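This structure is in structure tokens; I'll ask about it shortly.
Every protein chain except one is present and positioned as in the full complex.
Letters A, B and C mark the chains in the order given here, with residues in each chain numbered from 1 onward.
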Amino acid sequence: MYATKEIIERMVADRRHIHKRPEEGWTEFETTAFVVERLRSLGFEVLTGPKILNTAFVMGRDPELVKSAQERARQHGISEALLAEMDGWTGAVAVFDTGRPGPVTAFRMDLDCVCVQETDDPSHEANLGGYASERPGLMHACGHDGHTAVGLAVAEWVKEHADELCGRFKFIFQPAEEGTRGAEPLAESGVADDIDYLVCSHIGTGYKIGEIAVCHRGFLATTKIDVRFTGRAAHAGTAPEKGRSALLAAASCATLLSGISRSAQGDTRISIGRLVAGEGRNVVPVHAYMQLETRGTTEEVNQFMVENVHRIVEGTAKSFDVEASIEPVGHATVLEADQEVTDDLMAIAKEIPFVHKVERNDGITGSEDVTMICRRVRAHGGKVGFFIFGCNEHGHHKGDFCIQDEESLREAFEMDVRFVLRKNRR
Amino acid sequence: MYATKEIIERMVADRRHIHKRPEEGWTEFETTAFVVERLRSLGFEVLTGPKILNTAFVMGRDPELVKSAQERARQHGISEALLAEMDGWTGAVAVFDTGRPGPVTAFRMDLDCVCVQETDDPSHEANLGGYASERPGLMHACGHDGHTAVGLAVAEWVKEHADELCGRFKFIFQPAEEGTRGAEPLAESGVADDIDYLVCSHIGTGYKIGEIAVCHRGFLATTKIDVRFTGRAAHAGTAPEKGRSALLAAASCATLLSGISRSAQGDTRISIGRLVAGEGRNVVPVHAYMQLETRGTTEEVNQFMVENVHRIVEGTAKSFDVEASIEPVGHATVLEADQEVTDDLMAIAKEIPFVHKVERNDGITGSEDVTMICRRVRAHGGKVGFFIFGCNEHGHHKGDFCIQDEESLREAFEMDVRFVLRKNRR
Amino acid sequence: MYATKEIIERMVADRRHIHKRPEEGWTEFETTAFVVERLRSLGFEVLTGPKILNTAFVMGRDPELVKSAQERARQHGISEALLAEMDGWTGAVAVFDTGRPGPVTAFRMDLDCVCVQETDDPSHEANLGGYASERPGLMHACGHDGHTAVGLAVAEWVKEHADELCGRFKFIFQPAEEGTRGAEPLAESGVADDIDYLVCSHIGTGYKIGEIAVCHRGFLATTKIDVRFTGRAAHAGTAPEKGRSALLAAASCATLLSGISRSAQGDTRISIGRLVAGEGRNVVPVHAYMQLETRGTTEEVNQFMVENVHRIVEGTAKSFDVEASIEPVGHATVLEADQEVTDDLMAIAKEIPFVHKVERNDGITGSEDVTMICRRVRAHGGKVGFFIFGCNEHGHHKGDFCIQDEESLREAFEMDVRFVLRKNRR
Partner (left out) sequence: MYATKEIIERMVADRRHIHKRPEEGWTEFETTAFVVERLRSLGFEVLTGPKILNTAFVMGRDPELVKSAQERARQHGISEALLAEMDGWTGAVAVFDTGRPGPVTAFRMDLDCVCVQETDDPSHEANLGGYASERPGLMHACGHDGHTAVGLAVAEWVKEHADELCGRFKFIFQPAEEGTRGAEPLAESGVADDIDYLVCSHIGTGYKIGEIAVCHRGFLATTKIDVRFTGRAAHAGTAPEKGRSALLAAASCATLLSGISRSAQGDTRISIGRLVAGEGRNVVPVHAYMQLETRGTTEEVNQFMVENVHRIVEGTAKSFDVEASIEPVGHATVLEADQEVTDDLMAIAKEIPFVHKVERNDGITGSEDVTMICRRVRAHGGKVGFFIFGCNEHGHHKGDFCIQDEESLREAFEMDVRFVLRKNRR
């Protein structure tokens, strides 16, 4: 076992520290600071801010929200120097070169939380442990706190065992995974282009403590889109004919979107997850706002959905004589892992004593934006792999999500470290 | 009483003759021939064919249907000479000049039937009398046979009493009233431009034998529109994404059309009366055809509806990536009668012994394309009036529609003749 | 002129006092207190709280909102005694008996504001005068502050001229006119049952300073309805088939509601003014909430709309396998005034020197819930009338609504006082 008691305790403490201060995508200033400071104290070279993001590819980022998050971070003790270095952009990439020839091996973690209220049930893990979210309506209910804690622990292990290792290492702490926003600008920055092996992982997703699944294919390509309709106000009683209802446009649009044709080229999804429209009961509604997403089992079939969305929104705007705007706010693609890494991960998982079930799972129908980094790495000749490590979670994105960090995080740590030893042993 | 037993018998015989050979709009070759020959035999100058129609304004006319109707008329004994004169166009206008100064007084009749199957109930009027429709699926179920018979009788009376009269007379036998198609091209021909007094009438519409209503305002402006969508075929199982469903486009379009905003500027209507779409269960539908109409209590508010129809059809075509075509196939406006004629008609109605109920009715919510001729006459300084004469009809456009012609037709005859005597007595 | 400089100044001051503290429907504790204290100081018997409301008929009242409004009023100095007397219910009725036989003459005012943010444009009337709303998002943008000020002034005048008058007087200060909520429970309390003459009025609505319109018919019957759909959550990527989308149900429902058939029985309206649905982009939406209203030129045709709403909501719930709830939250009927009062008001308006335009207007297509009180008064043998007095308003329910109170309020005061003198002069 590489996961010593001490390492596990450190991971658990880190995860709980992060859990208390959840930050939504593009606002992870405190979390980034925590990561940066730790990694620098360990002697890593750490890049942050615009150095790891191609901002031309950033989507779904609200400048107002970022500004207030910077202020919050400032008040919570984050140094002006670090805030200035980040320059409004979250995430970090730590680099370490052993000085000896060998592959570039990398791990990717994600930093952001979800907009979910943590339960106040006293029997809930974080309430029992006293590390529940201090920020109302925000919670690490997808386990990214755990991912980050594991990444820090693996980084520390690598530094401590540097003498035994060769090659180089990259630890990617990505912002804004929720909404599949952060991976594309990070990939497009080129920071991952020299990676030979990229190992990605996620906690939970149906797997329990002691279970590991290796994913070779799967995950749905997805595009996140915001749609806004703008109509014209009028009194609903005295002049309805003068109004143009953005609400009715959005309603019809949502109905038509749900009816986009199935495709024989692959399985698809369309979700209109949120719709807010109208100003008052007796006024023809001027504003409508819709959050939606498409998915598909291939990049092409997801694109088919996106094209339909565009056409239907435009057609609806015409039908209802309203203005429409379409804003892409996130994007991920399908997973295409490499046989070598998949085989390695399967083999490693089977070696770990406290892992009692190992399986291949190529049928995950969720989405993960690390696929965008994987695609970039592979386009530059690198190889990628993905595994899921279990926890008994109660369901992701729910207020009672929990991960039993003592038992769960060590699974990922063990996988990562053993992968390092396979590829970068001196 | 001007309606002698002999006149009534002639009207009844004429009406029954026409009733046996119903002809739908733009195909009234036999009926036109009947009218033309009678009027010429009475010594009228009779215009027909393109002389009374501005064909640039013709809508809702199927050249194939016209061609087969000409052939049918030919086989039914209509002379080649008359068919050549008509040149594919139905309707006739008879003119008579007394030679003495006086106003131009005109009456308008309509020639066409509706597409309704006459009942085979033996107790039905036309079955009892042996003059039921010989043409399956076609029937004079709106009483235009009666209108025409009255028009012929009044024309005959005018000729017989020419010595007592002054001024000029026009008897307009309009084609294609159903679908509000024939009046506009007739008006636009200018044939009605010299009219001083135009008296229009309709049988039934809720009024019973012995009842007369004079309409000063009312009738809804209306536009008849055919919409066609053309999509792209594909096998519904193996390649649905390659198809573009004209059926779904039409379905969504129909739904949106029904939701066009009410207007505070006037009452409106939208009716999608027929929809035929698709080729087979397992093929993405290529063709969809919709018959619809708009109405409104003003010309403007009907136009508001028409504009919405256009916009929604175009928006829908965009949304569904199909082609759309919009064909206007009929148009009528609201009734605006002149106080002088309205007063005359009220006064006359009250004089007629066998009319026991007379009322003003400005709230008719059906449509009548004679309003298009009325508008033209008034634009040229003429005055118009409209009355309804009763019959016990069982409902218009139904297979058991009946009019008790002996008792009903004389009401209109009496109104018209007395109007002539008011305006054109020497 | 009865509107002396002193009276006008008092009205203007009262209106501005009220304008600073706008309160939405059912929360008018400060405004009610202001009215009650003034009227009691004048010697009126004043009923408030449950004594003037049949709470079984109350709609559209949020107990939480009321509770926080009580607390706010308390902090703003409203006495515990008065709050206890009101017992959570707003509105007041002041009664005065001259002791001499004569009719019961009544006036109705409304107390509530609308949810509109007052403009910060420095040239705006209330900003110039320093009496702009102190409560963000709330504003007297429909002139009820003016109505109340006029009511107080007329009440004071009546008391001061009591020696010249006979009969009895009622001044009704109704809560929650916006959303047509307060009139029905007030009427159903019976407090208006003994009224012989009820005079109602509204400021503005398109009429300018110096203009008065008397309404004999008009106003649309209306019903305000809240609809909620409850579906079932599911991850939009991994298990869409397990979800039931309340959002799509609401969207389809809104579309179908907009398509309720026009009626030949009268003009109608349907407005879906607000729709909020869904919890997040990638979750099948569980909750949807719709605010809508129907209107009609008759009570029957409005009822036709309401029945269609119910049927469509239920059918939609079935189609989408979601739960639906329908809550009526407001109701008003059409205006049916009495000829006597209408004639009086027309005559009075024409007598007033500073009123330069007087007209009948029976075509108002807005709604007013005083119609519910009118109906009750008439059912008990009383007679009612309604007039509009002008101001140059810039549009109701807008942030720059203004009323030039010095010139406008005296119009209504003069109308009311002269009506009193017509009916209750000793």
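Things to note:
Criterion: contacts are C-beta pairs under 8 Å (C-beta built on N, C-alpha and C of every residue); 3 or more make two chains touch, one makes a residue touch a chain.
Just so it is clear, the model here is predicted, and its values are computed rather than measured.
Taking the complete complex into account, the chain left out of view touches A, B, C.
Summary of contacts with the chain left out: across B:Leu292, B:Val355 or B:Ile388, the touching residue is B:Leu292. Among C:Gly60, C:Pro185 or C:Gly243, only C:Gly243 touches the chain that is left out of the view.
Of the candidate positions C:Ile52, C:Val93, C:Ile203 or C:Leu256, contact with the unshown chain belongs to C:Leu256.
Shown as candidates are B:Thr48, B:Thr255 or B:Ser408; the residue that touches the absent chain is B:Thr255. When the omitted chain is restored, the residue from B:Gly278, B:Pro328 or B:Gly399 that touches it is B:Gly278.
Panel shows chain A; residues 255-256, 258-259, 261-262, 264, 267-270, 365 of it touch the chain omitted from the view.
In the full complex, chain B contacts the hidden chain through residues 115, 179, 220, 222, 224, 235-238, 240, 245, 247-248, 250-252, 254-255, 258, 269, 271-285, 288, 291-293, 295, 364-367, 397. Summarising the interface, chain C meets the missing chain with residues 237-241, 243, 245, 248, 252, 255-256, 259, 261-265, 284, 301, 304, 311-312, 314-321.
As a working rule, only the chains that are shown with their structure count from here on.
In terms of Cα centroid distance from the overall Cα mean, chain C ranks first. Put simply, the chain farthest from chain B by mean CA position is A.
Note: centroid distance chain A to chain C, computed from Cα atoms, is 51 Å. Computed from the mean C-alpha positions, the centre of chain A lies at a distance of 68 Å from the centre of chain B. Centre-to-centre separation of chain B and chain C, using mean CA positions: 49 Å. Among the residues of chain C, those in touch with two or more other chains are 255, 258, 269, 365.
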